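Note that one protein chain of the assembly has been removed; the remaining protein chains are unaltered in position.
Now for chain A:
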C-alpha cells in the first residue's frame, strides 16, 4: 500500500470519505448527542482526541504486532484512550461530562475509530496516520457540530446556549435566542436527528454532483465518444 499525500489524506477525512456522511460510521453518538452545539462540540473534541491518539499509537506499534494480536491490541489501545478522555473530561469539564454521560465511554464502540486504526494507521507511517486521525476526527466533529447547530436552532430556537460548560465562564454570554418560543420537539428528539442527518447527506451529494458537473464542463472539448455497446459498467 502506497502512502497517500497529506493533502489527499485530509480531503478524504474531511470530505470525500467523511466518517459520518459517507461511511455512515459512529451514527449512534452522532444522533444521540447532537441536540445542541455544546453537547456536539464536547463529544466531537473527545472523539477527535481518541481518534488522533489511537491512530498515532497504532501506527507506532504497527511493526511490533503480528496478525493475531492486531485487533485485540487495537481495542485495548482505543479503550485506554477513551477511559483517559473520560477521566480528563470529568476533571476539567465536569458539568459537560455529566450531560454527555454514557456517550463518552461509548466512544469505544464508534466503529470509525477502529476502522481508521485497522484500515489506515496499521499500514502507514506516523505522520500520515496522525493526519488521518486528525482529519477524520475533524470531519466527524464538523458534521456533529453542524447537526447540533441545526437541531438547536430549529428545535429550541437558540444557538450556543450553555457553551460555558465546555469553554469556561468566558463563554457564558454566547447563548443567543433566534426564534423565541420555538419548540419544535420533532427535531430535538432522535427522529429529527435522523432527518437532519439525511438532509446533510443529500446536501453533500448535491454539492459533489455540482462540482463534478462543473469539472466536466471545464474540460476542453473532447472528441465525441463513439457510441458503443458495453456489457458492463454504466453507459455515460
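Methods note: a residue touches a chain if its C-beta (ideal position, glycine included) is under 8 Å from a C-beta of that chain, and two chains touch if they have at least 3 such contacts; residues count from 1.
We take it that contacts and distances are computed from a predicted model.
Undergrad: Not counting the visible chains, the remaining one has a UniProt entry; which protein name from "Ion-translocating oxidoreductase complex subunit G", "2-hydroxyglutaryl-CoA dehydratase, D-component", "Sulphur oxidation protein SoxZ domain-containing protein" or "Macrolide ABC transporter ATP-binding protein" does it give?
TA: Missing chain, UniProt protein name: "Ion-translocating oxidoreductase complex subunit G".
Undergrad: Which residue among A:28, A:90 or A:207 touches the omitted chain?
TA: In the full complex, the listed residue that touches the missing chain is A:90.
Undergrad: Just the residue numbers, please: which parts of chain A touch the chain that's not shown?
TA: Residues touching the hidden chain, for chain A, are 35, 64-66, 68-69, 72-73, 76-77, 79-80, 83-84, 87-88, 90-92, 94-95, 98, 155-156, 183, 185, 188-189.
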